[in-house]
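The structure that follows is given in the form of structure tokens.
A single protein chain has been removed from this complex, and every other one stays in its place.
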Amino acid sequence: MKRFFEPSYTTWLHRANPALKLILFVALFVMTMFVHHIDASFYLACAFLLLLFVCSGYPLWKTALLTAGFALVFVSASLTMILFGKGAEIWWSFGPIHISKESFYRGLHLGFRSIAFGCQGLLFVLTSSSTGLFYALMQRLKLSPKYAYSFMASIRLLPMVGEELRIRREALAVRGAGGSSGLGGLLRLPERYALPLLAQSIRRAQRTAAAMEVKRFDAGRRRTYYYPSPVTANDAAALLLLAAAVAAAFLLARNLPVFGLGDMRMDP
Amino acid sequence: MKKAAMDIAIEIEPGLETKRGKEAGREAKTKAGEPHGAAPDADAQTQSGYPDGTTPAGTIDREAEGEARRQPPEAAASEEYAAEVRALRLKFPGTQQLLFRDLSLEIRRGEKVLLLGPSGCGKSTLLQVLGGVIPRVTEVPLKAERLTVPDSAGLVFQDPDTQFCMSYVDEELAFVLENLAVPRGEMDARIEAALREVGLDLPDRHMPIGDLSQGMKQRLALASVLLLEPDALLLDEPSALLDPEGRRTIWEAVRRVSARRTVIIVEHRIEEVLHWVDRIVLLRSDGSILADGAPAGLFGRYRAELREYGVWYPGAWDDAYGGAEAGAADLAAENARRGAPADGEAESPAGTQRPGGEANAPRMAARPAGRAAPGGGEARGEAPAAGAPLLRLRDFRVRRGGRTVCAAEAAEVLPGDLIALVGPNGAGKSSLLLGLMGLLAHEGVCEFGGIAPAGRRAARETAAKHAAFVFQNPEFQFVTNRALDEVAFTLRSEAERALRAGRRPLLGRRPKPDAAAESGMLRRSRGELARFGLAGFEDRHPYLLSLGQKRRLSVASAVVSDKPLLLLDEPTFGQDARNAFAILDLCERLRASGHAVLMVTHELEIADRLATQIWRIEGGRLVSAEHTGRSRSGGAFVSLVSKEGTE
Partner (left out) sequence: MSTQISGAGARRKGLTLTDVLVTVVVSLVLGVVYHVWSSVYSLVSVLFVQSDELVYGMWFAASTLAFLLIRKPGVALIAEIAAAHLEIAFGSAYGIQLLLYSVVQGLGAELVFAAFRYRKSSAFVAGLAGIGAAAGSLLIDIYYGYVEDYATWLLIAKYAMRAVSSFVIAGYLMYALAKLLERAGVTQSLRPVDRKEYDALND
């Protein structure tokens, strides 16, 4: 995991300040959410997919592997709408299923949009490290260190919880309590796993917090930072890059429409 | 330590340190201003110097009372003492008893002090009070006439995995420097120096902490507290969870850095520490001080107490096993007299008599034979005829993730065997055990009592009938919320399995054993608890038991259904001597009754003194399985201190 998520080359996006980049991507997300035309969402999905492959800093096969999940995302976002959405021009219907022209294109639109969201999210994740992000949030956006270090610590704790889950599973198998026979067994499963893991983790969190405060961690006091988090020309470049991608998508949607349909939402 | 800074500020160098002191005062507020009934004027007094209503936690100077008059003047005292408590009272929330009642202790500057005492006597708590963790970081109700802590203390805790918040070595060390507001430019050099000081030679400072061994992690923890430039080091069992190599290196590092510093150590394994501490403070189980003095004198006089308290002093093994095996007759007499494994914990629930002597449950060998064992014919309690192996391995390979993690060409376990499975960390010892239990995929022959199952499911079921498994951390094995149910669970699930053998209902009620069988199982479970020294704890939540009790409960619930083979993963790891010997004693008794025990261990003494075979695993392969020449019949029983509870 650790080795897998290491970019092999860096781009402007990697070198941009993570805190500003987060703001940029949240803005991008909100903007995408207000796109209601299928051509725009189609080209947005294409533009960010392209950007993802070019700028993530990962070799082609890795990016392809990561984006493979988007097929599922596309289907899950669009299928329900296609099959069960409202619409006037019915193409096909069977039982509760009504596929209408409106719902079909609305479903496709949702699918494209969720691919755009997915690409944006993945682009952010692949170009930023968690540590870098929290250092930037502390220095640039005055996030309290107690949140920043707790979140960073959770990354270190995750593999331990995974390991404990494995041990618990083996222990339950040894004791003959692992099998989920019947519905009752299935419902008790979370409890069987959650209780020991929570007990261990809560105690570990308390001890870790104590160890941190013993090392004179104090959220209220002035501190220095090991990793600087400057604002540089890279941030401007990242902004321009993203803006260019969005502008390209909108221009193409206007001048080279594939579907040529209006607002995807139902008229009230 | 801010509270520490306060001490300086007030008592030693007011001019120099006042600012830090005031800062501390703001942080560490007390409940002084709140109505408390019990101590109104004390409140007024402590409050008076601080208009904002805050008081430096921990530095409460009481001049008035009699105790104080006997002490040297304040200024002199605090210059001489690095840490001091006077008339300390402390109680954990939710408990009935005070942990400390008017305890007083002074630690001089530069002194190297070792705190010893039985499990649960409050050594670690005392250390945390002396180090200023309680009550500044962890809120525990306490009061003291006087509490002075070092102006700068570095604490290293027991568990290597709960002391770091960052993922990389350099980041973790930088975290401390950030807390101290050290400029970024100076960080690299100081990180480098700290790593050098503790002897951590890393190829790359930006190395994942997860890739370090446990021993290296403890040295990293030491390095990180050294960055605080502490004048006192407080060590809370820093080597308890390390293997012998880790123990050696951490103590080496501690010695190297502790030259002029005050050092206070809590540790059960004192071999590496004993010869360089100046002073030992021995606590009783009620939290009072039994003895306080130089190691040499104290050691001779209180050897019996050290033994009773479960301290791993040099020679603990000789005292327990006498260097030679006990004769069978002595052994029987000894067992009849002593009964269940001694229970070192002083926390018997109110109103219940701890099991003692003859009143105890029957010994392993004398178990009622006619009892119904629900596991099915071949898994009955009777030991197979001597000579027939309980477990036979041929070309056995355990696989995990498509890779062979442990291979054994040929090995056998016979009734009466105690096998020590030894080898370096990560060599595949635990994987072998998991493979035997059918929890990991495997190839080759693995016969239990002559039965060679085919297929993974059959392998798992056969293993479950013939072998009991005890994990390193008992908590992961608990599935109920009551100690008695924990043992009964094993019997219940085996009874259920026997009932529905052949038919697997997909829906509907699972077959349940009838009432008579149920009460039989409960009776048997109670007997088992008593046999393991847990009588009186039937209704206790397993998590609320002490470390040693948890371990015994996990073994009890594993062996209750009389499986011929017991597999243990590091049963004595991190345990005090008393608990470790209690577990080993149980193993010996199982062995004496024709069972076999296979345990992963780092403890060379077990291999030397108790094992009948030593299996050595290196690099994912069983490289040798040699017989030690020790007899498979009889057993070496620990001669535990029998005067428990008579102090």
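Just so it is clear, A and B label the chains in written order, and each chain counts residues from 1 on its own.
We take it that contacts are C-beta pairs under 8 Å (C-beta built on N, C-alpha and C of every residue); 3 or more make two chains touch, one makes a residue touch a chain.
This structure is a prediction, so every number in the text was calculated from the model and none was measured.
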Contact with the hidden chain (one of A:L141, A:A219, A:A236 or A:L251): A:A219
Residue in contact with the excluded chain [from A:V75, A:V161 or A:L239]: A:V161
For chain B, the residues touching the chain missing from this view: 3, 27-32, 36-39, 41-43, 46, 57-58, 60, 62, 64-65, 89-91, 93-94, 98, 135-145, 147, 481, 541, 543-544
Touching residues on chain A - with respect to the absent chain: 1, 5, 25-26, 29, 33-34, 66, 69-70, 72-73, 77, 80-81, 84-86, 96, 98, 103, 106, 110, 117-118, 120-122, 124-125, 130, 146-147, 149-151, 153-155, 157-158, 161-162, 165, 180, 186, 189-191, 193-195, 197-199, 201-206, 208-210, 212-213, 217, 219, 264-266
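To be clear about the criterion, only the chains that are shown with their structure count from here on.
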Whole-Å separation of chain centres (CA-atom averages), chain A against chain B: 41
Of all residues in chain B, those that touch chain A in their complex: 1-2, 23, 27, 131, 133, 136-138, 153-155, 157, 159, 161-167, 170-171, 174-184, 187, 208-210, 221, 224-225, 228, 434, 437, 439, 460, 464, 469, 471, 473, 475-479, 489-490, 493-494, 497, 504, 506-507, 510, 543, 557
Footprint of chain B on chain A - complex, ascending: 2, 131, 149-150, 152-153, 155-156, 159-160, 164, 167-168, 170-177, 181-182, 192, 196, 199-200, 204, 206-218, 220-226, 228
